[in-house]
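Every protein chain but one is kept in place in this view of the complex.
Then we have chain A:
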Amino acid sequence: MLPPSTRITNSKVPRVATWEPVLENQLPPPSQVSVDLVDKLERLALVDFRNEEGLACLEKAIRFADQLHVVDTDGIDPMDSVLEERALYLREDAVAEGDCAEELLQLSKNTVEEYFVAPPGNIPLPKREERC
């Protein structure tokens, strides 16, 4: 037991857990993830998750997010971030950075005469059939 002087007074953390589990019947019906959608997501995010584990993970994640539907949000504007009431800082238009080409180029394995090197254009992802 901690000595009284080190105990934090006025803590916002409750002494006892107040977590209420959300029951299955409170959630909306589970959404299906179609093969087309998986293909589109792979194409956009360039992440391979076509296997069983990947799909199961995706469905669990969607189910977890479905818990948000329990909250009543009628007539309330959505928030973007918890800091959106802060004032946006405006910087003066004076040069303060840059001129570090050498440092930046050292980060890349492949450079040519102070340019970064990338593959030509966008190599299109092969079609679904070819990838499986």
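Here is the rule we go by: a residue touches a chain if its C-beta (ideal position, glycine included) is under 8 Å from a C-beta of that chain, and two chains touch if they have at least 3 such contacts; residues count from 1.
In the analysis below, contacts and distances are computed from a predicted model.
Q: Out of "Glutamyl-tRNA(Gln) amidotransferase subunit B, mitochondrial", "Transcription factor LRL2", "Chromatin accessibility complex protein 1" or "Chloride channel protein", flag the one the UniProt entry gives for the chain missing from this complex.
A: "Glutamyl-tRNA(Gln) amidotransferase subunit B, mitochondrial"
Q: Using the touch definition up top, pick the residue from A:E24, A:E52, A:D74 or A:E92 that touches the left-out chain.
A: That would be A:E92, which touches the missing chain.
Q: Just one of A:P14, A:P28, A:G75 or A:G121 touches the chain that is missing; which is it?
A: Considering all chains, including the one not shown, the answer is A:G121.
Q: Based on the whole complex, identify which of A:V33, A:V47, A:I62 or A:A101 touches the chain you can't see.
A: Going through A:V33, A:V47, A:I62 or A:A101 one by one, A:A101 is the residue touching the chain not shown.
Q: Touching residues of chain A against the unshown chain: what are they?
A: Residues of chain A in touch with the missing chain: 40, 44, 46, 80-81, 83-101, 104-105, 107, 112-122, 124.
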